[in-house]
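Only one protein chain is missing from this complex, and each of the others stays in its spot.
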Amino acid sequence: MKKAPILKGYTLFYLLFLYGPILLLPIFAFNDSKVVAFPLKGLTLNWFAEMAADQNLRTAAKNSLIIAFSVSSISTILGIFAARASVRYNFPGKAPIMGMIMLPLVLPEMIVAMALLVVLLSLGIQLSLFTVIVGQVLICTPFAVAILTSAFQSLDRSLEEASLDLGETAVSTFRLIVLPLVMPGIMASFLICFTISFDEFIIANFLGSGKPILSVYIFGQFRFPAKVPSMLALGTVLVLFSIILLGFAEYMRRRGIAKAGGKDSGGLL
Amino acid sequence: MAKSLGSEAKAGLKLISPTAIYVILLLAVPLATVLIYSVLTGGRGNVSLPITIENYAELWTKAQYGYIMLKSLLVALTVTFITVMLAYPVAYFVSFHVKPERKSLWLFLITIPFWTSYIIRVSLWFVILGYGGIVDSALASIGLPPLNVASYSLLSIVIVLAHAYAPFAVLPIFVSLEKVDRSLLEAGQDLGESRWITFLRVTLPLSMPGVIAAALIVFIPTVGDYVTPELVGDGKEPMIANVIEIQLLKLQNFPQGSAFAVASMLMVGIVSVLFVLWNKRYIGGQK
Partner (left out) sequence: MTTTDDRPTMIEFKDVHKYYGDYHALRGINGTIKAGEFFSLLGPSGCGKTTLLRTIAGFEDISSGVIMIDGKDMASVAANTRPTNMVFQSYAIFPHMSVEENVGFGLRKDPRSKDEKAAAVAEALGMVGLKGFGKRAAHALSGGQRQRVALARALILKPKVLLLDEPLSALDKKMREHMQVELIKLQRQVGITFILVTHDQEEALVMSDRIAVMFDGEIAQLADPETLYRRPATKKVADFIGTMNFIPATILSEAGDKVEIEAKGLGRVALDIAQAPTPAGEDPVVGLRPETLTLLYDDQKAPERETEGVIDEVIYFGDMTYYDVYLGGTDVEVRLSMRNVPGRPVLDVGTKVRVAWSPSALVLFR
């Protein structure tokens, strides 16, 4: 490969800029100072302790986990239906329906949230964790569909025909052949949707009506300088958590391709 | 040939119905509702007939709406421009100067920030740029006066947004560059062109579909961003999303808020379409 020192240097600098703020997180999370500024004062675990002791934070975290788990489950299931239908079958209205499902990718979240909110308010429906879940599923399903479409596409159709040929029914074929081979995609979809939901703010804020949810809680806390260090500690934990989940999702994706004997087309693209 | 639905079509529709119904009920219907509300009359938390275009007329007459839409547009365009310009060399590097087996690793590294909490990242910038924050204290430690970048709200907003959406821009450009037939480049050099000219005349035009996609991917969410203007701009420079919040949530003025939302989306749509058409000549060849 040709060497390009300038480009490489630039790219590394770019990465540094990208990661910069994130790298600052652990630095100041361990910094023994209430003020988030240079010079550094020394190591401490106080902020982590404060974070862990915060009751509101724990409730918010618990709620976020419940929401994320629900959203990723529902989105993945809806994604399986849509991806399978889109890859295997041709039916009238396929393009508009798929377009509609993927629409949240190109609409600002605010619009999706507000439109849903207007309807909910007009119908007099109470805002709660449930309405947050409902809204976030709309945002996450396109990602699930994208990942699962890729998974279903790499599934050789003649494998299913072979299963039928050997005496299985459509249902048992799905169970014995399709599901195992698509499982890495299902896991990746679950993990990605979980990550998106857990970090999601707009819908959590506007459709949650003040219920404690982690992203909203963080948003609020940053206004109080005293609370900032413990939020940085939380941020450190969250970033680590995301990276682990992502790494795992990527690992699953690659393992899935290897298992089915295919070739890596590169990334969750 | 057959008028009625074949068995394949039926099976397909049956299979997609759960997702389709969910999306229609919870996305299509609400969006249609907003559209309808935008032409109705009403005030605090209610809507009623008659149908009117007064809400849209209001947007024309009251200067602040136009101002905010224009501001959001300019911020978004600036962010898009910066982000895409900065991202292109990175995409080029990974596509042309990284060994194939390492490419997905680099991409993975570039995309990770995207998956970490947006709130955390934006809040962090708030802390970095604020008065006495990280930038200021770093400056102070080498004897320079504080900048308090955060007080320059628009500038802060642009910086934060460019940072947040940077990974979005790299990927589409990368994909487009990957599709460029390397033998075209070699042919160009074989005919005596310099590397730079080959880039300008061959690589760049062929990668335009990716650049256009990157621009759209950054532009559309940026123009409708809520968190950054709210947190980093400290509410002093509201953009479209902040106004929508005020209209719909705080004032509960459904017709007005809906009209503003629809108008904003129309503007975004028109700008996007214009942008794509302006670059149409680049899209024909490669998909």
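Order as written gives the chain letters A and B; numbering starts at 1 within each chain.
The rule is simple: a residue touches a chain if its C-beta (ideal position, glycine included) is under 8 Å from a C-beta of that chain, and two chains touch if they have at least 3 such contacts.
Predicted model, so just to flag it, every value in this text is computed and none were measured.
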{"item": "Option from A:N56, A:S128 or A:T169 whose C-beta touches the chain left out", "value": "A:T169"}
{"item": "Contacting the left-out chain in the complete assembly, out of A:L24, A:I177, A:L191 or A:L207", "value": "A:I177"}
{"item": "Where the missing chain touches chain A, by residue", "value": "156, 158-159, 161-169, 177, 180-181, 259-261"}
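In this text, only the chains that are shown with their structure count from here on.
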{"item": "Interchain centroid distance [CA atoms averaged], chain A/chain B, Å", "value": "18"}
{"item": "Partner chain A, residues of chain B touching it in the complex", "value": "5, 8-13, 15-20, 22-24, 26-31, 33-34, 37, 45, 47, 86, 89-90, 92-94, 96-99, 103-104, 107-113, 115-121, 123-128, 132-134, 136-138, 140-141, 163, 166-167, 171, 175, 216, 220-221, 223-227, 231, 240-241, 244-245, 248-249, 252, 254, 257-258, 261, 265, 268"}
{"item": "Of chain A, residues touching chain B in the complex", "value": "1-4, 7-8, 10-11, 14-15, 17-19, 21-22, 24-25, 28, 35-39, 77-79, 81-82, 84-86, 88-94, 97, 100-101, 103-104, 106-112, 114-119, 121-122, 134-135, 137-138, 141, 145, 195-196, 198-199, 201-202, 206, 215, 218-219, 222, 228, 231-232, 235, 238-239, 242-243, 246, 250, 264, 266-269"}
